[in-house]
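Below you'll find the structure, written out as structure tokens, and then a few comments.
With one protein chain withheld, the remaining protein chains of the complex are depicted in position.
In order of appearance the chains are A and B, and numbering begins at 1 in each one.
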Amino acid sequence: MSEKLRGVQKWVDRRFPFTAFLEKHITQYPTPKNLNYWWNFGSALGIFFTIQLVTGFWLTMYYKPDANLAFASVEHIMRDVHFGWLLRYIHAICPSAIFLFMYIHIGRGMFYGSYKQPRELIWWMGVAVFLAFMAESFMGYLLPWGQMSFWGATAITNLFDAIPFIGPSLVIWLRGDFAIGDSTLNRFFSLHTTVIPIAVIGALIFMKLVALHHVGSNNPVGIDIDKKKDAVPFSPYFVTKDLWFIALLLTIFFLFVFFDPEFVLEPDNSEPANPFKTPLHIVPEWYFLPFYAILRAIPHKLGGVVAMNGAILIVAFLPYLDWSKVRSARFQPVRKWMTYLFFANFVLLGWLGLKPPVGGLLLLGQVCTAFYFLYFVLYPLFTWIDRTKAEPERI
Amino acid sequence: MTMIMTTLKYLVFCLLFLPAAAMAAGGAHITHVDLDLSNKAVERGRKVFEEQCSTCHSMVFLNYKATMDPELAAQSFGKEPPDLSMTAKAKGKRTDGAQYIHALLTSYYTHEDGRPDNKVFPNIAMPNPGLTEEASRDVAAFLWWASEPSREERKTLGKWVIGYMVILTGMLYVVNKRTWKDIKKKG
Partner (left out) sequence: MSDEGQSRRDFLKVTTGLFGACGVGSAAYPFLKALSPTKDLIAAGVQVVDISGIKPGEMKTILWRKQPVFIVHRKPEWIEQVRKTDVSTLKDKATDEERVIKPEWLVCLGICTHLGCIPAFEPVQVPGTSPAVPGWYCPCHGGKYDMSGRRLDGPPPENFHLVPYKFVNDTQLEIGSATFAGFTANIRKIKDLPEGG
């Protein structure tokens, strides 16, 4: 039997670099042996994104992207489709997992200097993936056509109004109508299910992996490794490590899916969209909250939009803002603690995003926004002057 | 040790969002009661709905049509009686919606000038249906069930899935630990 399989394998290998590819990129890929668990979130993202794609694809077999039918079609899925409720809840909760892992994944990159040469392109592609996921989840949220779907989309598309000259027309063009309506729903559905997941996210992730495998993985110490002495083949070591950790993440994920899906689902979205009734609190999904807080911290409409977008895009500049000689923050005490503070500040901004931006909370929001940007502005300074602890020779 | 630390940090990270999520709910001052949400209560509630509510209220997703003409109802009450399929879910997370419904049904009062009103929903268009405390609880249970009939199936299946995943995670953890044994020794 294995003789036959080997024969088939040889036949394929002559015509397609199947075995060679598997060996180079999975079995033999030299991975630094000192990677810690912060490195597990890339593969976790891959698995959870696949889950999102599969459940999403399944949902398109029953969902109807029509303003008159959408809400009912979601209930049809919840009530009449066998295991429809499971598909829906997995698909609705997975974005929260994906964004959480993305923030951790980006945090790893920031802390360990994974953005530094020769990995700048990986970093920039990552920023693009993050933006794509924001667009993807924003559009996906309109699809159930609930109150929060409708009004959240109204609020965010209104932001484009702030752009000078072209703003108002741009909003109408984006929506395909003067207000969020059937035109908007249909095009969001189309983009959400075709171009963005496949062409944007899929292609970008593929390219990230190509680039990563070309330069090799970073590691907690940040030094370039000796591929022969300090690396182990990806399989079995990191296959088993990834598998067990992903199983753990899935267990926690399923706890939410099966026992508390409403942790991330807004009650207002169980009410069909009503253009004549605005909900009391328009709340974006939790993962947008830090940026939402930044948006509201600036009292000027265009200023807020610029600050919010700037907050996301400024991350792309890290390769040039970093003037240190070492990659990993482990060896730079000031940078290390500033980075911890940055992470805590980000969480605080998220909490502020839930609160009404008034009085003391508004002031706090502004302080946190200022710190957010100050971190990047001062980055060259504290990465350059920081007395670097000696890096080891080998990991 | 670092793995435990990572898990703990991760859990703390998750828990940071719990108060945020809890605060996001908000809502009117509802007195929570001990609601019976068993299948028996749901069935009693179904009878209450069919006999006393379905005249004016539809439940599209359960194929209940209101007997009264909706336009006539809108004229009589000032507002079209809303569909109740999703109400328990729309008014709160988890069982909060059921609590809301029960509280609303039992909060009717009359002003000094004789005008009827409701503590939970001021200036409510719906006249007092005059439900007993028990009927209010039962219909709240029925509406809660009706907002998501798959709840029970979900929880039953969930037990099996989590049970399986815990075992699988444990097994994979041991496999990983053993795979790395040699490397860790040399390290």
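Basically, contacts are C-beta pairs under 8 Å (C-beta built on N, C-alpha and C of every residue); 3 or more make two chains touch, one makes a residue touch a chain.
From a predicted model like this one, the values you see are computed outputs, not experimental measurements.
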Touching residue (missing chain; options A:R79, A:R187 or A:H281): A:R79
Residues of chain B (touch criterion as defined above) contacting the omitted chain: 164-165, 167-168, 171-172, 174-175, 178, 182
Contact set of chain A toward the excluded chain (per top definition): 54, 58, 61-62, 76, 79-84, 86-87
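In the analysis below, only the chains that are shown with their structure count from here on.
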Mean-CA-position distance for chain B and chain A (Å): 30
Chain B residues within the chain A interface of the complex: 2-3, 6-7, 13-14, 16-17, 20-21, 23-26, 60-61, 85-86, 89-94, 96-97, 147-150, 153-155, 157-158, 161-162, 165-166, 168-169, 172-173, 175-176, 179-180, 183, 187
For the chain A and chain B complex, residues of the former touching the latter: 33, 36-38, 72, 75, 78-79, 85-86, 89, 100, 232, 236-237, 240-241, 243-244, 247-248, 250-252, 254-255, 257-260, 262-268, 270-272, 280-281, 283, 286, 289, 347, 350-351, 354
